[in-house]
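Below: the structure, in structure tokens.
The complex appears here minus one protein chain, its other protein chains still in place.
Let's look at chain A:
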Amino acid sequence: MSIASAIFRSREPEGGAYHIAFGATALALAATVFYVDTYTDIEGAIAVLYAITVLLAAQAITRVGLITLSCLCGFLSLVSYALTHAGETDLQAMLRLVVALAALVITTMLLVKTETARLALLSINAALRESEGRYRSIFDRTRVALWERDYSKLHAVLMGLKQQGIVDVRAHARAHPGFTERCIDLITVVASNEAGKELLGCDASATGTLKQSITTASDKFLDMLQAIMDNRRVFEDKVLIRTHGGDDKLVLLSISFPEEPLAFHRVIVSMVDITQRELALKALGEAQAELTKASKAAAVGVMSASLAHELNQPLGAIVVNAQTLLRWLDRDPPDLAAARRCAERMVRDSQRASDIIHNTRSLLARRDGSTETFDLDAFIEDTLALLEHELDRSGTKVRIEREHTPPVRAVKIELQQVLINLLTNAIQAMDEAGIENRAIIVRTESQDAGTIRLTIRDTGPGIAEAIRDKLFSPFFTTKATGMGIGLSICRATLEARGGSLTGDNHPQGGAVFSILMPVHPEVERA
């Protein structure tokens, strides 16, 4: 068994009959050659035909078998020579023997080399099959929704456009209605795993499914086309897709594009359903907003009550004094000295009322916080991150235009609250006006050596002329649920640190709020 397995190839797809046929033919040929070589008078390099024996047998035997067989053939040649030419020195016969043996050796060597290469190929193929199997099993069993899609036609079209000098897919799509749909049609789904079918609610390779799933996200689809055109290797984004059942789901879409254009016929697309996560985040955000609003309302309530009480005292005194004053004047003759005393008390009490209001205002703006030096760019990034959810929800894009500005020295939390307030106002203004293209441009620049200007511009309806003067007045609001203290506190906060806040309309539309901040703020003036 072990000798047989060493000599004969195993597990050949063609099977044993094939081996036996070749082996038998080879043996028959070897026997025939030996017979002709030994027992007939045919003079010639008959032994060369042993090479054909080896060639035939090579189809069925291993390397060890080949070497064994060629040794056997060589031995037979020598036996034939010994039997036919024993004792004589026939140079021609000896040459024929040498030629035959050389042919045998060369043939065997070549065959052994071929066999070695064949075995290497076999093992590579096996490894490849194993790898494909592993990939297939991962593809099928993972909980991540996966698709193999054929992007080759789309890739070709996009590369064609690029050669024509088109670089902006979005602009091209605007100029050519139906472009997006045509591009979607160019993509075919090769395969989808179970999770993918589950996510979209049906077999994703069904016609029209892809189109339907993308309808809600044509914007992101154009981004993806741009990624292909720019030869980016990866496209990743949160995308709202529509399932077969008509539900919208938010997924994290990730596509890895191959380097080779040829490989675009099998692009892996993955989606992870993050709808629940986003809903939870949204609920959390809303709860936080509610809480902030509620605590703000509570704070304002407490403050109003104490303000009312504080103000009631001097106002009450003023009313009594005024009535008394009238009484002194009504006397005959009027008691002017007493009337004067009343009036003086009224002046004093009015002043007190005014002081209370002033103190309350500075109380609102005062925060406990120490100044620190920080980089404005990173600060803006951090603040935007806090509002990420709100920005995403409202579909507001933020552009940052930065000039190199020196680090600022300020109370971070104060400035952050001001910035959040202004950004939230911008988002809400654009929301309420139902603006199509919502964008906020945050710009930093050096006003002069000692002052930094930070502007927040939106693409909303701008500030109505009628309310421009009242914009920063306490308790003035245009919002249904607004408290009207946001902007007035923002301004007071900045002014307390030697800065300023102004609001205006941008010549190109939208409102723009400018914060001026001293690089080195004076000591607190509040």
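Everything below uses one rule, namely that a contact is a pair of C-beta atoms (placed from the backbone, for glycine too) under 8 Å apart; a residue touches a chain by one contact, two chains touch by 3 or more; residues count from 1.
Definition applied: contacts and distances are computed from a predicted model.
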The complex's invisible chain, by UniProt name, from "Response regulator", "VWFA domain-containing protein", "Carbohydrate ABC transporter permease" or "Methane monooxygenase/ammonia monooxygenase subunit C": "Response regulator"
Selected residue (touches chain absent from view) among A:113, A:129, A:348 or A:520: A:348
Contact with the hidden chain (one of A:315, A:433 or A:516): A:315
Options A:93, A:112, A:252 or A:338, residue touching the unrepresented chain: A:338
Residues belonging to chain A that touch the chain removed from view: 309, 312-321, 323-324, 327-328, 338, 341-342, 345, 348-349, 352
